[in-house]
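First, the structure itself, so that you have it in front of you.
The complex is shown incomplete by one protein chain, all other protein chains being positioned as in the whole.
Chain nomenclature is as follows: A and B, assigned in order of appearance, with residue numbering initiated at 1 for each chain independently.
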Amino acid sequence: MQVFLQTLVGGLSLGAIYALVAMGFSLVYRTMGLVNFAHADVLMIGAFAASTFYVSTKLPFALAMALAIAVTGMIGLFIERVLRPLENKDFTLMLIGTIGFGMVLQAVAVLIWGATGRAVASPVKAAPLALWGLRIRTYDLIVLAITAAAVVLLAGFLQRTKRGAAMQAVAMDHEAATAVGIHVGRSNAIAFAIGAGLAALAGGLVGPLLYVNPTMGGPIGIKGFAAAMMGGCGNIPGAIVGGLAIGVLDSFAAGHFQGYSELVVFLVFTVIIMIRPLGLFGEMTVSRA
Amino acid sequence: MNALLRRRSTPRLGGLAALIAVVWILPYQLGGYAIHVVDIALIFALLAIGMGLAMGIAGQINLAQVAFFGVSAYATAILTTHNGFGFWPAAALAMVAAALVGILVGIPALRMQSHYLGIVTLGLALGFINWTTNASVAGGAEGISAIPVPPLFGIDLSSEYLYYYLEAAVFAAALAFGLFVVRTGLGRRLMAMRDDPLSAGAVGAEIPLLRMTAFVLSSVYGGVAGVLYVGLIRFIAPETFNITNMFLLLAMVVIGGRQSLVGCVIGAIGLTLIREQLVDYPSYTQLGFGVVVVLMVVFAPTGLAGIPARVRAVVDRRRGRAADRAALRPFQPYEPAARPDPEADPVPPTLDVRQVSKHFRGLTALEKVSLTVERGEIRGIVGPNGSGKTTLFNVISGFYKASAGHVRLDGRVISGVRPYRLSMLGVARTFQNLRLFGELTVKDNLLVALDRTRTYAIWRYVLWPAGIWRHERRLNQQADDLLARFGLTEFAKAPPGSLPYGIQRRIEIARAMAGAPRLVLLDEPAAGLNGEEVRQLAGIVRSIRDSGATVVLIEHNMGLVMSLCERVTVLAGGAVIAEGTPAEVVGDPGVIEAYLGDSAMADMPLPTPSEARP
Partner (left out) sequence: MTTTVRTGATLTVEDLSVHYGGVCAVRSIGFTVAPGQSVGIIGANGAGKTSTLKALMGLVPRSGGRVRFGETDLTKVKARDVVRHGIGYVPEGRHVFPGLSVEKNLMLGAYARPWRGAETGQTLAEVYELFPVLGEMRSRLAGALSGGQQQMLAVGRALMARPRLMLLDEPSMGLSPKLVENILEVLLRLREEGLSLLLVEQNAKLTFEATSDCVVMENGEVAMTGTSRELRDDVRVRRIYLGL
């Protein structure tokens, strides 16, 4: 039982990271119908940027993160602008276009920061907490707390602000949205920037948990996408559940299957998604009438 | 020789001979490292062809190609080093393994498409990579080395020059087979599925089987590449089969032009050569490739292979030629078939709809609709917007399952039968919003519908290609006849999207008639047509009926309905509110109310025939 709980808890913090990735991915999917395969590489840039600001320029962690988010947000705006002619027209091409951007980002990362990665020390020096016989790292709690805060902020933005409502309206009916005065292109750009910001946040947080290197986007990204799919593409609460589930699944698989954990995770994922192709909570995206 | 080969003029044969000469002499011109690069390039070209077949031709997102490559390579390596198999037996088993994995990866394609399929295939590829780095039998991160040289009649294949000839021969055969598939029935069906799965199903394409076939083809090419790779390098490690290479392969296919196999080959060879030239600057190379992919996607989605066609289109536009000159020829009526005497030889009605209801969540689209269409009748179905006409067609043609009631075709119950089977049973339809196969030529659109073979007959591709060839000749002849009958001969090579609306409508009808159907469903065939075109349409429909088919058409153009249909059924609010001859129906107060929304207006006198439009 002890081991079970410890594995569960251990999977939650990485699960929170996957949840952030899935949220950003789902947000863009839900508002623009765009599948952004560059999402994970944006995360990687965020991780490098945050660690650079934190380690090299010795800024406080929070400020380093904020700067990293700003930088990647702009990258997101740029990607959206370039791919805008394809919006609402050819989704396969947009998908391939984002893969191209992903390649560019990886190459840029190697050119700026080198091919070998770096380890980022945890910004929290306190010893792990001991609760009910479980060891819980303080940093993991911070990751969960920040993720929860991001969820609350995102939900607040979408539900309570004019721009957030407009963003959702554009996804549901972009013609009616235009008729009430909403600038569809700008709304999409903001959605994309927020998505990129969430990826950067995930990247900044994941630095101390994993090794930061240019190819880190791959496994994290694909698991994040799988999490989004499992929860239902575009479904934000589903993304959170999916992320945590994949994190916990990953943790258990690592415990039982050691190195084969990824193979197990993806086989389980494939089976789940075959049973419910639209995810556990159903897909939410633009209506492509 | 048959028509297909006759198309190739002597210059093409000459070009082929020159190419063969170049390929033969090439190794003599290159140094040791260069020939190694060429060997690698050919392997990537094989992988690219496989991806092109799955993604470009069949429209299936396949991001697991690198896994198929790896499965075959690892299988060969393990069987030779661990189990003592000879190289070629091991290779054969490895190919089987790759094909089996192809089927496995193809199963999700039956349930999902597009980005979902992309993520699942990518995930499975990642799973495979995970296995290679962990399994002891796979040698973990160190891989497997000391793989034996493939034996070949005493030729020393450890020489990369001689290996080149082996690869060239295999590659030529593989490319030829790929082109053979693309240019014949299977390829056409895959492309039709890519362009419009719905109407592909309606003309007889079995979508699930075709999707599996696409993945199996892709995995077989991956398998061949894997075997050749192992024989060349005789050492494998996980890095070769990673996600970066998967995306590099995708870049090759996108830049070369995924819808053209030759384009894929050019992309693969080109990018491999560039990568080798810039081997000291791998990141700049990747950066460059990524930028080119993005630019291609936005500005040249058809890739390098599509550039000649685009240049030609621009030149044609500048000169203002070609498309305007082709003219629609008149329709040649069908031979009238003997009209069966209903007394002497009673047959069941062609279409019998009994109490069909269709409910969607919270909405009743059809409510106990019944109608009976006798053989050889022309029936019109009319009604205001939203009355359920197209829903009824969708139920009859198998796209929707009725919530209640059944549909009979010539007495046989067909409720719930899938569209492709209905197409085989003789039901054909056109669509309200034209569903032609946009990337195929007009002639290819007809060829897809003319092909009545069942999908499982694709075994002939491997075991009896001559049969395919003969079938192609027959189909081409039938297509030419069909084009001539509908006056479309001059448009045979054009993509339908570039043609005027009226001609596209006629193409859709020709495609529907390709299978010699007994029931033809036309959904608003006159929409968007001018007066003259409507007149021609009426003539075509009458001739279709005269040839022995039964026609049911949905129309808003009451003038057409009046002059063409023998009986008319009126739908409103999902139910039948009137049925009879056109004259009876137009005078029915219920019908007038449904259309105009006012019972008071129903009391007004009907316009006399002299007031009606000619």
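In this text, a residue touches a chain if its C-beta (ideal position, glycine included) is under 8 Å from a C-beta of that chain, and two chains touch if they have at least 3 such contacts.
The model shown is predicted, which means the values in this text are computed figures rather than measured ones.
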Missing chain -> touching shown chains A, B
For the chain that's not shown, point to the residue among B:P500, B:G539 or B:P589 touching it. B:P500
Subunit A residues touching the chain left out here are 162, 165-166, 168-169, 172-173, 175-184, 284
Give me the subunit B residues in contact with the hidden chain, please. 384-386, 500-501, 504, 527-528, 556-559, 562, 586, 592, 595-598, 600-601, 604-607, 611-613
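Methods note: only the chains that are shown with their structure count from here on.
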Enumerate the contact residues on subunit A facing subunit B in the complex. 35, 37, 82-83, 85-86, 90-97, 99-108, 110-111, 115, 215, 218-219, 222, 225-226, 229, 233, 258-263, 265-267, 269-270, 273-274, 277
Residue set of subunit B touching subunit A in the complex reads 59, 61, 107-108, 111-112, 114-116, 118-120, 122-124, 126-131, 133-134, 243-244, 247, 250-251, 254, 283-287, 289-294, 296-298, 301
